[in-house]
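Of the protein chains in this complex, one is absent; all others appear in place.
What follows is chain A.
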Amino acid sequence: MTDSSPSSLGAKVVVASSSDESHPPENIIDGNTQTFWMSTGLFPQEFIIRFPEPTSISAVTVDSHNVKQLRIEKNTSQNASQFEFVTEKDFEHTEGHLQSNTLSLDGSSAIHLRFIITTGYDYFVSVHRVTVQI
């Protein structure tokens, strides 16, 4: 099992519900926790990662701040639509350092992974890194 940044697998962020030009959604998948994507107000917030081909994923690790609940959906279609629920997790609040949570995906095959932040601990949340175990 290897930990990979989605961008090293050729994946892209194809949808993000917030955009601050200085903190673009590409920062989520570059494998670097120093760079991040920031939400710009209101919930839910979401982003969708597209893999170049159907990919079996055993787990994802999300480094973030102020996320209260994250839901992951997936599909195996070329279109970013008709998602099915995969898993959901409540994150612990952290002060002074990032949240790091691993969610098991049980090796399910996906082209699109949709990350929905349903609520946060503050008005704004940030996602610093998503890595996948394949």
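The rule is short, and it goes like this: contacts are C-beta pairs under 8 Å (C-beta built on N, C-alpha and C of every residue); 3 or more make two chains touch, one makes a residue touch a chain; residues count from 1.
Operating definition for what follows: contacts and distances are computed from a predicted model.
When the listed names "Alpha-1,3-glucosyltransferase", "Dolichol-phosphate mannosyltransferase subunit 1", "Non-structural maintenance of chromosomes element 4" or "Small monomeric GTPase" are checked against UniProt, the chain not shown comes out as "Small monomeric GTPase". Taking the complete complex into account, A:Met38 is the one of A:Ala16, A:Met38 or A:Ile57 that touches the chain left out. Residue A:Thr94 is the one among A:Thr94, A:Ser108 or A:Gln133 that touches the chain missing from this view. For chain A, the residues touching the chain absent from view are 19-23, 33, 36, 38, 40-43, 63, 65, 94, 96-100, 119, 122-124, 126, 128.
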